[in-house]
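All remarks here apply to the structure that follows.
Up next is subunit A:
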Amino acid sequence: MKILLKNKSDVPIYEQIKEQIKSQVLEGKVQENEQLPSIRQLAKELKISVITTTRAYNELSDEGFIISVSGKGYFVAPKNNELLRERMIFEMEQAFETAVESGRNAGLKDEEIIEALKGIMEG
Partner candidate 1 sequence: MEYIMKIDNLCKSYKAFSLKNVSFSLPKGYIMGFVGQNGSGKTTTIRSMLGIANKDSGNIELFGLDNVKDYREIKQRISVVFDSLCYPPHLKIKHIESMLKSFYDKWDSEEFHRLIKKFKLHENVKIGKFSKGMRMKLMIAVALSHKAELIILDEPTSGLDPVARDELLDILTEYISDENNSILFSTHITADLERIADYVTVLNDGEVWYTGTKDEIMDKYVVIKGDEADLPDEIMNKSIGYHNYRNGFEAMLEREIVSDLPEEIEYEKANLDDILIYIAKESAKNE
Partner candidate 2 sequence: MSEILKLVKMDLIIIKNKSVLPFVFFMSVYMFLGYIISPYAVISPVLFAGFMIQPLFSIDEQNDMSRLYGSLPVSRRNRAIARFMSAGLITAIALVISMIAAFHSVEVGWFKELNPELYESYCIMQLEGITIGIVACFIYAVVCFILGIQYTLLYLFGASKEAFTMIATFLIILGFIIADGLLFDGKTMDIFSNVLSRLMIKSEMLFYIVLYGASVGFLLICALISGLIMKKREI
């Protein structure tokens, strides 16, 4: 799992870590149940503070993207994980909202937008 930080960005580092792990999970770039580096290992690799990585992992775990197994570490949540599923559905709805708005801005009618969606699903 690769995480690339932008030090000069305004986005706090723990946010950047969260975003990158989240998108890798959602895009399926990491396998479910894959083990993540430990909090301290990640801090060492990224050369950042342990409290920062702890916070990122805690929030990711609360949001259901990763799970913590005591004694073993952190793992990518399995896809049947309820929270993760809900989250993914939420992401899908967000994407739909954006798509619908874009379509309407382009002047398409709702039926045309639905046609386009069907086309993508079949193609």
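Selection rule, in plain terms: all candidates are chains of the complex that A comes from, given by their letters.
Just so it is clear, a residue touches a chain if its C-beta (ideal position, glycine included) is under 8 Å from a C-beta of that chain, and two chains touch if they have at least 3 such contacts; residues count from 1.
As the structure is a prediction and not an experimental result, all values here were calculated from the model.
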item	value
Neighbour of subunit A by the touch rule, complex-wide, chosen among 1 or 2	1
Candidate 1-facing residues of subunit A, complex	7, 40-41, 43-44, 47-52, 55
